[in-house]
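Note that this complex is displayed minus one protein chain, with the remaining chains in position.
For chain A:
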Amino acid sequence: MSHHKLEVKDLHYSYPDGHKAVKGMSFCIHHGESVGIIGANGAGKSTLLMLLMGVLFPDQGEVCVGDVHVTKKTLPMIRQSLGMVFQDPDDQLFMNTVYDDVAFGPRNYKLDEKEVEKRVFNALELVGILHLKDRAPFKLSGGEKRAAAIASVLSMQPDILIMDEPTAALDPKSRRKVMQLLTSFKHTKVITSHDLDMIFEMCDRTIVIKNGEIAADGVTSEILVNAELMDDCGLEIPLSLQNCPVCGTEKV
């Protein structure tokens, strides 16, 4: 299944104002992997995601999905195999009903309306919001919006799911629901987040970014407990691994 592989080779990107956001990143994500990308604000996580999705193009280096390079010509094909869930679901939901929003992607690929309907129902059922299909997206709660945004990507049946802060601004129960949902997917997953507890639970591998460079890339259970590395990259070890705030019992 080489088409599920996502490879980044010596990636560089500078914004028009000269700010160097990505400086020589290289990594390879294999089929079925669940990878967390973490870093302080401004470290370059969102820019990296934009580069992966072909919203931005690198100044140097390349992004390959499977064996295909991300270029303007290959974008339609690339975007069928990469699905991205935005940080703010309001940016992603723009149609008048949840159904139309989830159908937006499949319709753009000119699928038969029966197939579109099948995909929409499957995606909505998978995220558990089939009953909301006729509702206007802007009237949904935060958790429901997030589920709808995920469904809108799932309906395109991507091989790789890329998620920007999937649990941001969710209440604890909604956060848990989204996490269970994401864990149930067998897709290759790339998740950027500041929710390190979520990354610890969901991702086997973590890439830490600092000032546009990869500071560490390895097994999550080793990286997230490295207090020195976390501190150096403007992060902290996950709350669930920190000492008990009441009795001070050490967990790590």
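FYI, a residue touches a chain if its C-beta (ideal position, glycine included) is under 8 Å from a C-beta of that chain, and two chains touch if they have at least 3 such contacts; residues count from 1.
Definition applied: contacts and distances are computed from a predicted model.
Not shown: a single chain whose UniProt protein name, out of "RNA polymerase sigma-70 factor, ECF subfamily", "Cell wall protein", "Cobalt/nickel transport system permease protein" or "Monosaccharide ABC transporter membrane protein, CUT2 family", is "Cobalt/nickel transport system permease protein". Touching the chain that is not shown, out of A:64, A:136, A:227 or A:241: A:136 (per the contact rule at the top). The chain omitted from view is touched by exactly one of A:20, A:107 or A:176, namely A:107.
Only one of the listed residues, A:11, A:38, A:63 or A:156, touches the absent chain: A:156.
Against the chain not displayed here, chain A makes contact via residues 50, 53, 55, 76, 79-80, 83-84, 86, 88, 90-92, 94-97, 100, 103-105, 107-110, 113, 116, 134, 136, 138, 152-153, 156.
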